[in-house]
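One protein chain omitted, others in place.
Letters A and B mark the chains in the order given here, with residues in each chain numbered from 1 onward.
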Amino acid sequence: MTELSKQKALVQYAAQIGDNGLIIGHRMSEWCFRAPSIEMEMALMNCALDLIGQARELYTYAATTQGEGKTEDDFAYLRDEQDFRNALLTEVPNGDWGDTIVRLFFMSAYNKLFFTALTSSKDSELAAIGAKSLKEVTYHLRFSSEWLIRLGDGTEESHTRVQNSIDSLWAYTGELFTMTDAENLLLEDGIAVDVTALKADWVTLVAQILEQATLTFPTNDWAQLGGKAKGQHTEHMGYIITDMQYMQRRYPGCEW
Amino acid sequence: MTNEQEWPLWEVFIRSKAGLDHKHCGSVHASDAEMAMESARDVYTRRSEGISIWVVPSNAITASKPEDKESLFEPADDKIYRHPTFYDIPKGAGKM
Partner (left out) sequence: MYGDTSIQKPIEIAEPTSEEQARLEEIFQQKIDDNIKIEPQEWMPAAYRKTLVRQMSQHAHSEVIGMQPEGNWITRAPSLRRKVILLAKIQDEGGHGLYIYSSAETLGTSRAEMIEQLQTGKAKYSSIFNYPALSWADMGTIGWLVDGAAITNQVALSRCSYGPYSRAMIRICKEESFHQRQGYELLLSLSRGTDEQKEMLQESVNRFWWPSLMMFGPNDSDSPHSAQSMKWKIKRKSNDQLRQEFVDATVPQAEFLGITLPDPDLKWNEERGHYDYGEIDWEEFGNVINGNGPCNKQRVANHLKAHEDGAWVREAAAAYAEKQQNKQVA
(Lines give C-alpha, C1' and ligand atoms only; values in the text may rest on other atoms or scores of the structure.)
Protein backbone atom coordinates (compact mmCIF):
# COMPACT_ATOMS: atom_id res chain seq x y z
CA MET A 1 0.00 0.00 0.00
CA THR A 2 1.38 3.36 -0.97
CA GLU A 3 2.07 5.88 1.72
CA LEU A 4 -0.95 8.08 2.37
CA SER A 5 -0.04 11.75 2.60
CA LYS A 6 -1.68 13.84 5.29
CA GLN A 7 -3.14 16.11 2.66
CA LYS A 8 -4.67 13.20 0.76
CA ALA A 9 -5.98 11.76 3.97
CA LEU A 10 -7.69 15.04 4.79
CA VAL A 11 -9.32 15.15 1.36
CA GLN A 12 -10.56 11.60 1.84
CA TYR A 13 -11.75 12.32 5.34
CA ALA A 14 -13.76 15.43 4.46
CA ALA A 15 -15.23 13.69 1.40
CA GLN A 16 -16.13 10.60 3.38
CA ILE A 17 -18.09 12.59 5.98
CA GLY A 18 -19.71 14.43 3.08
CA ASP A 19 -20.64 11.13 1.41
CA ASN A 20 -22.65 10.12 4.46
CA GLY A 21 -24.59 13.37 4.25
CA LEU A 22 -25.18 13.26 0.51
CA ILE A 23 -26.30 9.66 0.34
CA ILE A 24 -28.65 9.74 3.31
CA GLY A 25 -29.88 13.13 2.08
CA HIS A 26 -30.56 11.54 -1.29
CA ARG A 27 -32.61 8.85 0.40
CA MET A 28 -34.57 11.40 2.45
CA SER A 29 -35.29 13.42 -0.67
CA GLU A 30 -36.86 10.32 -2.23
CA TRP A 31 -39.70 10.75 0.28
CA CYS A 32 -40.97 13.75 -1.66
CA PHE A 33 -44.73 13.31 -2.13
CA ARG A 34 -44.65 9.93 -0.36
CA ALA A 35 -44.82 10.82 3.38
CA PRO A 36 -47.74 10.01 5.73
CA SER A 37 -48.76 13.70 5.96
CA ILE A 38 -47.73 17.00 4.41
CA GLU A 39 -46.22 18.04 7.72
CA MET A 40 -43.96 14.97 7.66
CA GLU A 41 -43.09 15.71 4.06
CA MET A 42 -41.88 19.12 5.13
CA ALA A 43 -39.89 17.62 7.99
CA LEU A 44 -38.07 15.07 5.85
CA MET A 45 -37.26 17.63 3.20
CA ASN A 46 -35.77 19.87 5.87
CA CYS A 47 -33.57 16.97 6.99
CA ALA A 48 -32.56 16.29 3.38
CA LEU A 49 -31.63 19.94 2.90
CA ASP A 50 -29.53 19.93 6.07
CA LEU A 51 -27.71 16.75 5.12
CA ILE A 52 -27.03 17.66 1.51
CA GLY A 53 -25.93 21.08 2.75
CA GLN A 54 -23.38 19.40 5.02
CA ALA A 55 -22.11 17.37 2.07
CA ARG A 56 -21.66 20.53 0.01
CA GLU A 57 -19.53 22.20 2.65
CA LEU A 58 -17.40 19.12 3.17
CA TYR A 59 -16.88 18.51 -0.55
CA THR A 60 -15.95 22.14 -1.06
CA TYR A 61 -13.42 21.84 1.74
CA ALA A 62 -12.08 18.59 0.29
CA ALA A 63 -11.75 20.25 -3.12
CA THR A 64 -9.91 23.24 -1.67
CA THR A 65 -7.56 21.01 0.30
CA GLN A 66 -6.90 18.95 -2.79
CA GLY A 67 -5.94 22.08 -4.73
CA GLU A 68 -6.72 20.71 -8.19
CA GLY A 69 -9.40 23.24 -9.03
CA LYS A 70 -12.27 20.83 -8.45
CA THR A 71 -15.66 21.70 -6.99
CA GLU A 72 -18.31 20.10 -4.81
CA ASP A 73 -19.97 18.81 -7.98
CA ASP A 74 -16.87 16.91 -9.07
CA PHE A 75 -17.10 15.01 -5.84
CA ALA A 76 -20.81 14.27 -6.13
CA TYR A 77 -21.13 13.68 -9.84
CA LEU A 78 -17.83 12.54 -11.27
CA ARG A 79 -16.56 9.97 -8.83
CA ASP A 80 -17.34 6.31 -9.29
CA GLU A 81 -19.27 4.15 -6.89
CA GLN A 82 -16.07 2.75 -5.33
CA ASP A 83 -14.87 6.28 -4.57
CA PHE A 84 -17.83 6.92 -2.29
CA ARG A 85 -17.00 6.06 1.31
CA ASN A 86 -20.37 6.49 2.96
CA ALA A 87 -21.47 3.95 5.52
CA LEU A 88 -23.76 1.26 4.12
CA LEU A 89 -26.45 2.38 6.56
CA THR A 90 -26.95 5.59 4.58
CA GLU A 91 -27.57 3.87 1.25
CA VAL A 92 -30.00 1.04 1.96
CA PRO A 93 -33.46 1.76 0.53
CA ASN A 94 -35.97 3.83 2.45
CA GLY A 95 -38.39 0.98 3.09
CA ASP A 96 -41.45 2.11 5.01
CA TRP A 97 -41.76 5.03 7.41
CA GLY A 98 -40.47 2.85 10.25
CA ASP A 99 -37.31 1.87 8.36
CA THR A 100 -36.69 5.49 7.45
CA ILE A 101 -37.15 6.66 11.01
CA VAL A 102 -34.90 3.94 12.42
CA ARG A 103 -32.15 4.71 9.89
CA LEU A 104 -32.41 8.43 10.62
CA PHE A 105 -32.37 7.71 14.33
CA PHE A 106 -29.30 5.44 14.21
CA MET A 107 -27.50 7.89 11.98
CA SER A 108 -28.51 11.01 13.91
CA ALA A 109 -27.46 9.48 17.21
CA TYR A 110 -24.09 8.77 15.63
CA ASN A 111 -23.92 12.20 13.98
CA LYS A 112 -24.70 13.95 17.24
CA LEU A 113 -21.73 12.29 18.96
CA PHE A 114 -19.53 12.55 15.90
CA PHE A 115 -20.08 16.24 15.21
CA THR A 116 -19.77 17.05 18.90
CA ALA A 117 -16.32 15.48 18.82
CA LEU A 118 -15.46 17.09 15.49
CA THR A 119 -15.95 20.56 16.96
CA SER A 120 -12.70 19.91 18.90
CA SER A 121 -10.79 18.96 15.76
CA LYS A 122 -7.41 20.67 15.37
CA ASP A 123 -8.51 21.46 11.83
CA SER A 124 -10.46 24.69 12.31
CA GLU A 125 -12.50 24.29 9.13
CA LEU A 126 -13.71 20.84 10.13
CA ALA A 127 -14.39 22.11 13.63
CA ALA A 128 -16.55 24.91 12.20
CA ILE A 129 -18.47 22.53 9.92
CA GLY A 130 -18.91 20.25 12.92
CA ALA A 131 -20.39 23.04 15.02
CA LYS A 132 -22.88 24.04 12.35
CA SER A 133 -23.87 20.47 11.53
CA LEU A 134 -24.28 19.61 15.19
CA LYS A 135 -27.27 21.94 15.49
CA GLU A 136 -28.93 20.30 12.52
CA VAL A 137 -28.38 16.71 13.58
CA THR A 138 -29.50 17.50 17.13
CA TYR A 139 -32.88 18.32 15.65
CA HIS A 140 -32.86 15.18 13.48
CA LEU A 141 -32.15 13.13 16.57
CA ARG A 142 -35.01 14.73 18.45
CA PHE A 143 -37.41 14.26 15.54
CA SER A 144 -36.46 10.63 14.91
CA SER A 145 -36.34 9.67 18.61
CA GLU A 146 -39.85 10.95 19.15
CA TRP A 147 -41.10 9.10 16.12
CA LEU A 148 -39.38 5.93 17.23
CA ILE A 149 -41.16 6.17 20.56
CA ARG A 150 -44.52 6.83 18.88
CA LEU A 151 -44.11 3.82 16.60
CA GLY A 152 -42.69 1.53 19.28
CA ASP A 153 -45.36 2.43 21.82
CA GLY A 154 -48.16 3.06 19.30
CA THR A 155 -50.21 0.17 17.95
CA GLU A 156 -49.36 -3.50 17.88
CA GLU A 157 -48.75 -3.25 14.16
CA SER A 158 -46.40 -0.30 14.45
CA HIS A 159 -44.53 -1.96 17.30
CA THR A 160 -43.92 -5.11 15.25
CA ARG A 161 -43.00 -3.20 12.13
CA VAL A 162 -40.50 -0.91 13.80
CA GLN A 163 -38.94 -3.73 15.81
CA ASN A 164 -38.33 -5.43 12.45
CA SER A 165 -36.77 -2.25 11.12
CA ILE A 166 -34.45 -2.11 14.12
CA ASP A 167 -33.44 -5.72 13.73
CA SER A 168 -32.79 -5.53 10.02
CA LEU A 169 -30.88 -2.24 10.05
CA TRP A 170 -28.87 -3.14 13.13
CA ALA A 171 -26.20 -4.98 11.14
CA TYR A 172 -25.30 -1.71 9.41
CA THR A 173 -24.58 0.24 12.59
CA GLY A 174 -21.28 -1.42 13.50
CA GLU A 175 -19.54 0.06 10.48
CA LEU A 176 -20.03 3.59 11.81
CA PHE A 177 -17.50 2.85 14.56
CA THR A 178 -14.71 1.48 12.40
CA MET A 179 -11.61 3.49 11.50
CA THR A 180 -10.18 3.94 8.00
CA ASP A 181 -6.47 4.45 7.27
CA ALA A 182 -7.11 8.12 6.64
CA GLU A 183 -8.87 8.46 9.97
CA ASN A 184 -6.07 6.72 11.84
CA LEU A 185 -3.48 8.94 10.22
CA LEU A 186 -5.38 12.14 10.99
CA LEU A 187 -6.15 11.01 14.50
CA GLU A 188 -2.45 11.31 15.31
CA ASP A 189 -2.68 15.06 14.70
CA GLY A 190 -5.97 15.50 16.51
CA ILE A 191 -7.80 16.22 13.27
CA ALA A 192 -9.99 13.14 12.94
CA VAL A 193 -12.46 11.86 15.49
CA ASP A 194 -11.78 8.52 17.14
CA VAL A 195 -15.13 6.96 16.26
CA THR A 196 -14.36 3.74 18.15
CA ALA A 197 -14.60 5.83 21.30
CA LEU A 198 -18.13 6.97 20.41
CA LYS A 199 -19.67 3.53 20.45
CA ALA A 200 -20.33 3.23 24.18
CA ASP A 201 -22.21 6.54 24.30
CA TRP A 202 -24.11 5.64 21.15
CA VAL A 203 -25.22 2.33 22.65
CA THR A 204 -26.37 4.07 25.83
CA LEU A 205 -28.30 6.68 23.87
CA VAL A 206 -29.93 4.11 21.60
CA ALA A 207 -30.76 1.78 24.46
CA GLN A 208 -32.42 4.58 26.36
CA ILE A 209 -34.72 5.55 23.48
CA LEU A 210 -35.47 1.93 22.62
CA GLU A 211 -36.52 1.35 26.20
CA GLN A 212 -38.84 4.35 26.12
CA ALA A 213 -40.21 3.00 22.87
CA THR A 214 -40.82 -0.39 24.50
CA LEU A 215 -38.55 -1.94 21.86
CA THR A 216 -35.95 -4.66 22.28
CA PHE A 217 -32.27 -3.90 21.92
CA PRO A 218 -30.80 -6.27 19.29
CA THR A 219 -28.32 -8.88 20.43
CA ASN A 220 -26.78 -9.79 17.07
CA ASP A 221 -23.43 -8.02 16.91
CA TRP A 222 -22.45 -8.97 13.39
CA ALA A 223 -21.55 -5.87 11.38
CA GLN A 224 -21.80 -5.49 7.61
CA LEU A 225 -18.72 -3.61 6.47
CA GLY A 226 -17.36 -2.35 3.19
CA GLY A 227 -18.68 1.05 2.16
CA LYS A 228 -16.61 3.15 4.51
CA ALA A 229 -13.27 1.33 4.29
CA LYS A 230 -13.22 0.08 0.72
CA GLY A 231 -16.01 1.65 -1.28
CA GLN A 232 -17.54 -1.79 -1.52
CA HIS A 233 -21.23 -1.06 -1.32
CA THR A 234 -24.59 -2.78 -1.25
CA GLU A 235 -26.30 -3.56 -4.55
CA HIS A 236 -28.46 -0.49 -4.02
CA MET A 237 -25.66 2.02 -4.30
CA GLY A 238 -25.21 1.61 -8.05
CA TYR A 239 -28.76 2.82 -8.63
CA ILE A 240 -28.25 5.88 -6.46
CA ILE A 241 -25.15 6.78 -8.46
CA THR A 242 -26.85 6.11 -11.79
CA ASP A 243 -29.78 8.27 -10.86
CA MET A 244 -27.76 11.06 -9.31
CA GLN A 245 -25.07 11.28 -11.98
CA TYR A 246 -27.27 10.76 -15.03
CA MET A 247 -27.21 14.35 -16.26
CA GLN A 248 -23.52 14.93 -15.67
CA ARG A 249 -22.58 11.66 -17.35
CA ARG A 250 -24.90 12.18 -20.32
CA TYR A 251 -23.90 15.82 -20.89
CA PRO A 252 -20.27 16.06 -19.80
CA GLY A 253 -18.74 19.42 -19.07
CA CYS A 254 -21.92 21.51 -19.15
CA GLU A 255 -22.88 24.37 -16.86
CA TRP A 256 -26.29 23.95 -15.28
CA MET B 1 -59.75 5.82 4.53
CA THR B 2 -62.87 7.62 5.68
CA ASN B 3 -62.96 5.84 9.03
CA GLU B 4 -59.54 7.04 10.02
CA GLN B 5 -59.50 9.73 12.64
CA GLU B 6 -57.57 12.77 11.56
CA TRP B 7 -54.79 14.08 13.80
CA PRO B 8 -56.08 17.09 15.76
CA LEU B 9 -55.59 20.64 14.57
CA TRP B 10 -53.21 22.99 16.43
CA GLU B 11 -52.95 26.75 16.07
CA VAL B 12 -49.45 28.09 15.65
CA PHE B 13 -48.14 31.35 17.13
CA ILE B 14 -44.66 32.63 16.37
CA ARG B 15 -42.44 35.26 17.97
CA SER B 16 -40.51 36.64 15.03
CA LYS B 17 -37.81 38.33 17.09
CA ALA B 18 -36.91 39.15 20.66
CA GLY B 19 -39.14 41.83 22.11
CA LEU B 20 -42.18 41.11 19.95
CA ASP B 21 -45.38 39.28 20.81
CA HIS B 22 -46.20 35.84 19.48
CA LYS B 23 -48.42 36.21 16.47
CA HIS B 24 -50.86 33.72 14.98
CA CYS B 25 -49.64 32.40 11.66
CA GLY B 26 -51.60 29.28 10.78
CA SER B 27 -52.21 25.73 11.86
CA VAL B 28 -50.87 22.19 11.59
CA HIS B 29 -52.27 18.71 12.15
CA ALA B 30 -50.35 16.69 14.72
CA SER B 31 -51.01 13.77 17.03
CA ASP B 32 -49.30 15.34 20.05
CA ALA B 33 -47.89 18.63 21.29
CA GLU B 34 -44.28 17.79 20.48
CA MET B 35 -45.14 16.88 16.94
CA ALA B 36 -47.22 20.03 16.58
CA MET B 37 -44.28 22.10 17.79
CA GLU B 38 -41.86 20.47 15.39
CA SER B 39 -44.24 20.64 12.47
CA ALA B 40 -44.81 24.30 13.19
CA ARG B 41 -41.04 24.72 13.08
CA ASP B 42 -40.72 22.77 9.83
CA VAL B 43 -43.63 24.52 8.16
CA TYR B 44 -43.65 28.08 9.45
CA THR B 45 -40.01 28.98 10.16
CA ARG B 46 -38.26 27.82 7.01
CA ARG B 47 -37.05 31.33 6.29
CA SER B 48 -35.94 32.28 9.80
CA GLU B 49 -39.35 33.71 10.61
CA GLY B 50 -39.21 32.80 14.28
CA ILE B 51 -37.29 32.44 17.51
CA SER B 52 -40.09 31.03 19.64
CA ILE B 53 -43.21 28.96 18.95
CA TRP B 54 -46.48 28.36 20.77
CA VAL B 55 -48.84 25.63 19.70
CA VAL B 56 -52.35 25.40 21.11
CA PRO B 57 -54.99 22.76 20.37
CA SER B 58 -57.48 24.60 18.17
CA ASN B 59 -60.39 23.32 20.22
CA ALA B 60 -58.89 24.87 23.37
CA ILE B 61 -59.41 28.38 22.02
CA THR B 62 -62.49 30.27 23.07
CA ALA B 63 -63.33 33.01 20.62
CA SER B 64 -65.71 35.92 20.87
CA LYS B 65 -68.71 35.62 18.58
CA PRO B 66 -68.96 37.97 15.61
CA GLU B 67 -72.61 38.72 16.50
CA ASP B 68 -71.45 40.02 19.89
CA LYS B 69 -69.17 42.51 18.24
CA GLU B 70 -71.40 45.51 18.87
CA SER B 71 -71.98 44.83 22.56
CA LEU B 72 -68.40 43.81 23.23
CA PHE B 73 -66.44 46.41 21.39
CA GLU B 74 -68.53 49.40 20.47
CA PRO B 75 -69.02 50.64 24.05
CA ALA B 76 -65.33 51.55 24.04
CA ASP B 77 -65.69 53.77 21.02
CA ASP B 78 -67.09 56.83 22.87
CA LYS B 79 -64.67 56.72 25.80
CA ILE B 80 -62.45 59.16 24.03
CA TYR B 81 -61.09 60.48 27.34
CA ARG B 82 -58.94 57.35 27.47
CA HIS B 83 -56.76 58.77 24.72
CA PRO B 84 -54.07 61.40 25.29
CA THR B 85 -55.28 63.50 22.35
CA PHE B 86 -58.49 64.18 24.31
CA TYR B 87 -56.63 66.63 26.53
CA ASP B 88 -55.62 70.16 25.64
CA ILE B 89 -52.30 71.09 27.19
CA PRO B 90 -50.85 74.52 26.34
CA LYS B 91 -47.55 74.41 24.45
CA GLY B 92 -45.92 76.35 27.28
CA ALA B 93 -46.27 73.37 29.61
CA GLY B 94 -43.66 71.49 27.63
CA LYS B 95 -43.63 67.95 26.29
CA MET B 96 -46.01 65.64 28.09
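To be clear about the criterion, a residue touches a chain if its C-beta (ideal position, glycine included) is under 8 Å from a C-beta of that chain, and two chains touch if they have at least 3 such contacts.
The model shown is predicted, which means the values in this text are computed figures rather than measured ones.
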Displayed partners of the chain not shown (whole complex): A, B
Full-complex contact with the absent chain, from A:T178, A:Q224 or A:Q248: A:Q248
Chain not shown: contacting residue from A:M45, A:A128, A:V203 or A:A229: A:M45
Residue ranges of subunit B at the interface with the undisplayed chain: 1-2, 4-7, 9, 26-29, 31-32, 35, 43, 46-47, 63, 65-67
Footprint left on subunit A by the chain that the document does not show: 22, 26, 29-30, 32-42, 45-46, 48-49, 52-53, 55-56, 59, 72-73, 76-77, 96-98, 149-151, 153-155, 157-158, 161, 240, 243-244, 246-248, 251, 254-256
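By definition in this document, only the chains that are shown with their structure count from here on.
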Chain centre separation (subunit A, subunit B; CA means) in Å: 40
Touching residues (chain side subunit B, partner subunit A) in the complex: 7, 28-32, 34-35, 38-39, 42-43, 46
Subunit A - residues contacting subunit B, complex: 37, 39-40, 42-43, 46, 142-143, 146, 150
